[in-house]
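The complex appears here without one of its protein chains, the remainder shown in place.
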């Protein structure tokens, strides 16, 4: 990529006024993306941001790239078509917990299993922002919202578990309070060939303020965030005094390192083809109130869908030459009059 | 249930001619259900079979119960409404791999996470039967079908992994060649309070004949089917000479018992709240060509959705009495003219 | 000093006034307007409101995109619209002034929060010079009020944080306007208490700001006089102020009670329909089950499932959701199960103008399904009528075992009007009966239940719900054998079923009131309306008549089928005009049905017709007819 002309953040920002609520976590995600892209050596004209509907889904308007703000939940389907048709493009999908996991859940899981070459950023604020505050499929049980004045009864999805259950090849989590971590995670997602799924914990300060405060606040992070690093034992805490082990039933648990010894710690392996480890890690935290892993859970190679499709076309053309229309019309039984 | 009048299979069979292809695996599933229901002490009038579209989805017509043959993929959504409205009914959903996992994937996973009190039987024949043979989301990569003359490129879902990733509380697998196992599995599913998900390997002898033959043929079962039994070490093989262990990364593997010793075998625990073990077991087999677990993978308690909804209503009525319409109209500021 | 003190300034009587509150999305203008409306309602005025807010939750502060407005029309007589142009604009910042000024009548009054007119805010609003100084407002009466600073001052002693102090400035504005228009403060005070009771400081700040605004009017030398709009002489009764969405939600609760069936709402949030879900979620005491589904298809699916189980199944949505429900609606037509689909129309196509009003889903409601899939369509015409329309839609659905689409729109949904409450005892009985016995004798004498056996009058099918012993049966979306209900691919049977389904819906025409004509018997011009144009048409027709011109009008509640006499009515006039917030959808329908040369009066701007627009159009048509 060294021959790609360099860009600066300015090149990636559109002239549109950003219209999120003041203080919304979306701003810092936008900044992280706009800061990262110049580092990737890619070009605005070869980059497309696709989205559905929601606050998060306004994202494309603010990027000086090609952008499509589509309809609620359908961005992964539209992106699938675009990525298949145009393997030369970088296709990003920005979605919300409602857009991506409620109405759009099916397209999301199918894009993941097919391993379409798209980078999916799911801004999880555990609420419907744009429609002014109803609970979402990631809201905790008991949540009081406009549509659940007596508390919601729906058990939430764990977005990473859903993704892993749906054969995702790249699964990661980051949060809107740590620009560096976001940039690093997005960089990894972008590098991945195939469908990359990133959950971004995002604060909606109007309808669900502080949802992640217990783990993402500056003074909480070292105790509450578990930074996954490939090949390293999973440890966290101000002094690395806590860690993660896997019990005999494959259940990941947080322990005091002093209790188990450093050698007993689970060594993170994002590259295992078998997804059970990534799944177990996705279950480590039941919500943003206990120690929660962030970073890359899983990053494995599997044929990328669009490339496989193109390869089938190329093989057919290599073998039989390009199609000839007149010949096609005569391919059945013909007769002369 | 001892006071429920007894029924016989005949009471559960409708007068409709069964219109599946001769030899279709659906027949034996129908028989298993019709034989089981009399054993459950339930009543035809309190039983509803709901389905979408597909060969499998014709199921309700053959049951002398209430039945609704709806539209493609939507049965779990319709069933959710029915089960919420009518907790007194037994609601069964019969679906196919296309109906349930392709077009209907989203409704399925949401019904599972909400833990709606329905019993879902997914007849997985790894093909679209009714539309005459296209590949489905469970078809293996490379499958040559009408819509993939050069072989399909889509990585399949593992239905159990999808269900577990979606917070399912009851997950099981059985197959159409073993009536007893089907009956036992369906019985367990029916007993479960909440959403029960059962994958049934089903042979479509017209468009995908023998898809499961390598594991379900009578002479293959003992080597290829791993019968999961709660609380027991997972062993199989004609002499129980093979077994399953969980490695340090939570990966379930088939081993020779002689190599590891019987004590090293994984003891099945369907009741673990934490789903990683069930997930790992769902990954044990990558398809019906290697040793494959059947039986109940997971059966845990979680509040049932419809009951929780009813409880909220009851609590409100207990606290404030039933609603009064005239009072409601006057609940805002009013004035007299 | 209280609001009952003698006014220090002369009192000028007005028969009506239109006030528009405008400010930043965060400025609380919807609340201010709402409170002013409430106080006016309690005071006894007739009124109509028009909230107008952006699709963004909170666009950047100070920009025109972030402006949120609320218009209220109060009057001493029966009115029908929130008013054409505002007599008074309250502009909390430069952006509000910039975006709303064109809506103020020439010579109108403008109150600005002058504190906000600094360079930064002017620039954000896109002003290159200060409109308060550069002549922009020549011809208007302008009052520059330092609302922010006076509010901060008023709450200075309460230990309120500056941010919270600033937030109370809308109550200052409300206090000032209350003084100007002689509104009682007491109801607002009580409301503030109830709402902020738990947060003492905010409560105190808001009360203080409210009073400070009032006092400012009373003491400042700015204002020459106060105004008074006397109570309207409305029909005696108990009144409440209600928005269309609340009325609709209550109508659904009422329908459930009147049908003696539990209410089940399956819905997915969408502007401007979400408030119905919110409202119904509160009413668990009425046994209302509300289900926030994963999407619109699941919303209608669950409602259909509940309906199948014998509940009153309802789904609420707006245009994009209606599009998604098309397939399931077709299934409901085929199953012949009662189901209500409520569509609160908004600007389209696609995402369109989500917070703006429009009425362009009519043809979709009629034809937006594959195959011949007819169903009844009912439209509400005013906020309070939403209550009755919901009951009527439920009545038809239950009686005829059919899905019904009930149309409302963003304007009705959020607009409020005083509503004389009906006596609950006068509401119709809409109970239906479930089959409990077999309805057919087979040749061999066995008693059977045939789910598609019909009532000979209504053509409604017999309906047995699960749980009924002996009546087990199967239904589905495949064509069914007439009567028996089994799958049938037989050609003649299919045609018979297609005709039966159509005839059932068409037959409802005999079960709905004939359309009534309001107006001059010998008029040449008929104005035919539907939906929320009712208010604007009413006002415009009154004005035309006030000018001594002859004009007649009719308003449709039933769009499918039409009232039985509609063709005859339309045939009586030389000219039929159809005001519609679309490009002419009802127009198309009546042209096709009755071959009358009806002509659309179209407005597709996301805002309702003003009475003046329609008046001019009607007068022009009359001139033409007379020429």
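The chains carry the letters A, B and C, assigned in the order they are written, with residues numbered from 1 in each.
Heads up, the rule we're going with is that a residue touches a chain if its C-beta (ideal position, glycine included) is under 8 Å from a C-beta of that chain, and two chains touch if they have at least 3 such contacts.
Keep in mind it's a predicted model, so treat the numbers as computed, not measured.
Chemist: Just list which of the chains on display the missing one touches.
Modeler: A, B, C
Chemist: Check the options C:366, C:393, C:435 or C:508 and report the residue that touches the missing chain.
Modeler: Reading the full complex, the residue touching the unseen chain is C:366.
Chemist: Given the contact definition stated above, which residue among C:33, C:347 or C:529 touches the chain not shown here?
Modeler: Of the candidates C:33, C:347 or C:529, C:347 is in touch with the missing chain.
Chemist: With the missing chain put back, one of A:24, A:55, A:79 or A:211 would touch it. Which one?
Modeler: Here the residue in touch with the unshown chain is A:79.
Chemist: For a quick check of understanding: of C:213, C:313, C:330 or C:563, which residue touches the chain that isn't displayed?
Modeler: The one listed residue touching the chain not shown is C:330.
Chemist: Mind listing the chain C residues that contact the chain we can't see here?
Modeler: Missing-chain contacts on chain C: residues 54-55, 65, 318-320, 322-324, 326-327, 330-331, 333-335, 343, 345, 347-356, 358, 360-361, 363-364, 366-373, 476-479, 489, 491-492, 494-495, 498-499, 501-502, 582-583, 588-589, 591-593, 595, 597, 603-607.
Chemist: If you put the missing chain back, which residues of chain B would it touch?
Modeler: Considering the whole complex, chain B reaches the absent chain at 17-22, 53, 55, 58, 69, 71-73, 102-103, 105, 128-132, 134-135, 137, 146-150, 152, 154, 206-207.
Chemist: I need the residue numbers on chain A that touch the omitted chain, in ascending order.
Modeler: Within chain A, the residues that touch the unshown chain are 14, 16, 43-48, 50, 53, 60-61, 63-71, 74, 77-86, 88-89, 106-107, 110, 309, 312-313, 315-317, 320-323, 325-326, 328-330, 332-337.
Just so we're on the same page, only the chains that are shown with their structure count from here on.
Chemist: Please give the pair of chains with the highest number of C-beta contact pairs.
Modeler: Maximum number of inter-chain contact pairs occurs for B-C.
Chemist: Provide the C-alpha centroid distance between chain A and chain B, rounded to the nearest whole angstrom.
Modeler: 29
Chemist: Calculate how many whole Å lie between the centre of chain A and the centre of chain C, each centre taken as the average of the chain's C-alpha atoms.
Modeler: Each chain reduced to its C-alpha mean, chain A and chain C end up 39 Å apart.
Chemist: Where in chain B do residues touch at least two different other chains?
Modeler: 106, 110, 309, 312, 315-316
Chemist: Which residues belonging to chain C are in contact with no fewer than two other chains?
Modeler: 284, 294-295
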